[in-house]
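Below is one structure; the comments refer to it alone.
Note that this complex is displayed minus one protein chain, with the remaining chains in position.
Entry: chain A
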């Protein structure tokens, strides 16, 4: 356990070094969030009765999404891992007396969290002081806040467990760029990264909720805004746990199979 926590610490501290990049990222995400909110305002003005949630909830959702973007962005991958698979560096990793799956998992967590830590506070602070319906608000209640924290963690783990599958695909292809692009667009869309899931037509929502992607950012954000409450929130969190267990299991199995066959060319 100690070794993993030091992997985590090294990666985390390395991630904290990129301050200029963080400021650039913060301004980008702020502009992005603002524009998205303005877009939804136009829809709101066209037909307020079709809005599935109060406008302030939507603003909160979108600001949370921007602030915690680094946790849930599907297009971000640790290139070191892809490189180590394609250039054979993985041979060194395999010599280490620790489990490869857990190590990659922990490294991913660390990079994403370090980016989030740098970026989320300024975004949330500024967003909190915006005029009323456009600002980020406090969670819908004490329980909502507590459940949000747990579910945020679960959703984060589900996302990483899924992106582990993409890393594993690099064992089978020479250039993983195509798969990464495909997976990214699928995850972003089905997780509610482009439009929040409650804004989809009611008839197709069950289909979206049946996929693991709804257990990523969607569940914690909807719990925070109070859209999901009580039993529904608990049920969604149970679903999160199930997906997490399932994806980790599949990932580990695939990794074992891939490692059995992996051939590292000497040199």
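To be clear about the criterion, a residue touches a chain if its C-beta (ideal position, glycine included) is under 8 Å from a C-beta of that chain, and two chains touch if they have at least 3 such contacts; residues count from 1.
The rule is simple: contacts and distances are computed from a predicted model.
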Which of "NADH-quinone oxidoreductase subunit A", "ABC-2 family transporter protein", "Molybdenum transport system permease" or "Stage 0 sporulation protein A homolog" matches, in UniProt, the chain that is not displayed: "ABC-2 family transporter protein"
Contacting the left-out chain in the complete assembly, out of A:125, A:146 or A:186: A:186
Full-complex contact with the absent chain, from A:10, A:149 or A:195: A:195
Residue numbers in chain A that touch the chain omitted from display: 18, 20-21, 23-25, 27-28, 31-32, 35, 38-39, 41-43, 45-47, 50, 174-175, 177-182, 184-186, 188-189, 194-195, 199-201, 204
